[in-house]
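Left out: one protein chain. Kept in place: all the others.
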Amino acid sequence: MSVLDVAKAPAGRLSAWRSAARVPLVRRPGGRTLLGVIGSLGALALWELAVAVGVLPAQDVPPASEVLSELVRLLGESAFWNAVWRTLAGAAVGLGIAIAVGVPIGMLMGTSRLVHHALRPTVEFLRPVPGVALIPLAVLIWGQSVRAVWALVAFACVWPMLVQALYGAQGVDEVARDTARSFRLTRADRVRWLLIPSALPYIATGIRISASMALIVAVSVELLTGAPGLGSSIVRAQEATRFTEMYALIVASGILGIAINLAFGRAERYFLRWHQSQRPGEEA
Amino acid sequence: MLEIQELTKTYATSGGGTQAIAQLDFSVEESEFVSVVGPSGCGKTTLLKCISGLMRPSGGRAQLHGREIDGPPEELAIVFQNYGQSLFPWLTVRKNVRLPLRRKRRAQEADAAVEEALAAVGLASFGEHYPWQLSGGMQQRVAIARALAYRPSILLLDEPFASVDAQTRTDLEDLVLQVRRAFGVTVLLVTHDIDEAVYMSDRIVILSKQPSTVIETLAVELPNPRDQIATKELAEFAHLRAHVYRAIMRAHEPVPV
Partner (left out) sequence: MSARAGRLGLEVGVTALIFAAIWLFTTSSDSYLVVALPDMLSRFREVWLFDRVGSDLVPSLVRMTYGYVTAVVVGVVVGVAIGLMPLLRALTHPLISFMRAVPPIALLPPAIIVLGLGNSMRVFIIAFVCVWPVLLNAADGTAELNKTLTDTARVYGLSIGQRLRFVILPAASPRIFAGMRTSLSFAVLLLVTSEWIASTNGVGSFLIQAQQTFRITDMWAAIILLGLLGYSLNQVFSLVERRVLRWHLRSTATSA
């Protein structure tokens, strides 16, 4: 693999360090991060090389170095940060709507068989409907407004939220339930101290899954409808044939996606440190 | 105080019904320690669920202080085998113990009861820990403290020591005997461990295999307080142990038709 060839260059110096410690770099603390950095630099070098030798057409794809310096330039532009902010805000509002709608319905379906059976067919049918099919309709209703972003993000994220809340409400442990009942906790207390805490890990997972989806949908809707944000900036850069800027914006949206994944993953672990799934060395 | 009369339980299944309890009659007197033993799958858990009001019997009666049990009674507490699932992992030890007292007592009184119960099980300094930071034995002690703080007049123990190691097990047995005296509480222990039943009880109820009936009720007249070494050395202990063992072995044999 060509990625390996690039990575071989610094391997000589590394091997000295490695034999001294007698622990493979992969298993050393920080070693994985270091290797990740090396691998990423290697990929960038490969990109640079591919453009230089003409594997990638230079008029369509600028070299990595140019895209990166363009990205650095963008970081100093208020217009760029404005676009990032609009995208994040649109995604956040949509996600908020999805949580507000999906969680209560999901919890109801998870606790009441009646509600579950009443709504199941409708949910099962609507859930796999591709949100993209609704974009043309959203454009006719809201035009290039951020409302289109809200609506489609909410439509995409409401299903994972609903399903996770449903699993969470169903996942209340039977022994825990018996314990609560044997101590005669009232219904309200059982919801507060048993149902909600039990369902929380599932809901948190739903929020983490939905957050990255919300960003993807927000950028997509902006790109397709022209609503202001990162997505429409990409289209504008393309239409003005500022290709370097376009690639820099795409890289920025990917980095933003990773940042959101990491942030929500961290937050999930922090808030649920009591939960089994967060504890190593124990069967979850 | 606890009366079980002609209690039956049949589960509705797709193939008609499974009879878990054929008919049970026994009683537990005030401040008595009674154990229920039987072959595995003899419906012990079903019995406990009926007594604790978590499940309705199909027939017969379970009465506490002369009142029919139709929901979890206020003067009853349970310690389950699965402490890992019975303790709420999102609450600290102290909050776990305090939770059932929210509507039962005034705040100050509740706090005092919590501290007293934690001290009684030797966990006074672990109130701010989370259950999952503790060993299995300590978690089960938290569950016992929670039951004690609830101030039940009867304490149900559902194979409470089955998930801990042997050393911890004997420690917990002695702990339960000790707090039972200190708190003057009636105990009904469900177990599959014959030594444990003989060692701890005043009386043993031996059940047949499913569908269960009472084979025998046996008085345990061993000197109090019990001691892990001295009590188990007694000829009487060995005799009782063998007696219960034979009764259960017989219960395993197929009933001649």
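Each chain carries a letter (A and B) given by its place in the written order, and its residues are counted from 1.
We take it that a residue touches a chain if its C-beta (ideal position, glycine included) is under 8 Å from a C-beta of that chain, and two chains touch if they have at least 3 such contacts.
Since this is a predicted model, take the numbers as computed values, not measurements.
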Can you list the shown chains that the absent chain is in touch with?
-> A
Chain not shown: contacting residue from A:75, A:118 or A:263 = A:118
If the hidden chain were put back, which of A:72, A:141 or A:263 would touch it?
-> A:141
Touching the absent chain in the whole complex: find that residue among A:43, A:105 or A:191.
-> A:43
Per the touch rule stated above, chain A touches the missing chain via residues 1, 3-4, 7, 24-27, 31-32, 35-40, 42-43, 56-57, 60-61, 113-114, 117-122, 125, 127-130, 132-134, 136-137, 139-141, 212, 215-216, 219-220, 223-224, 230-231, 234-235, 238, 243, 246-247, 249-250, 253-258, 260-261
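To be clear about the criterion, only the chains that are shown with their structure count from here on.
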State the interface residues of chain B toward chain A in the complex, per the touch definition above.
-> 49, 52-54, 71-72, 74, 76-78, 80, 82, 85-86, 88-91, 99-100, 102-103, 130, 132, 146, 150
For the complex, which residues does chain A have touching chain B?
-> 173-176, 178-179, 181-186, 189, 193-194, 197, 200, 274-276, 279, 282
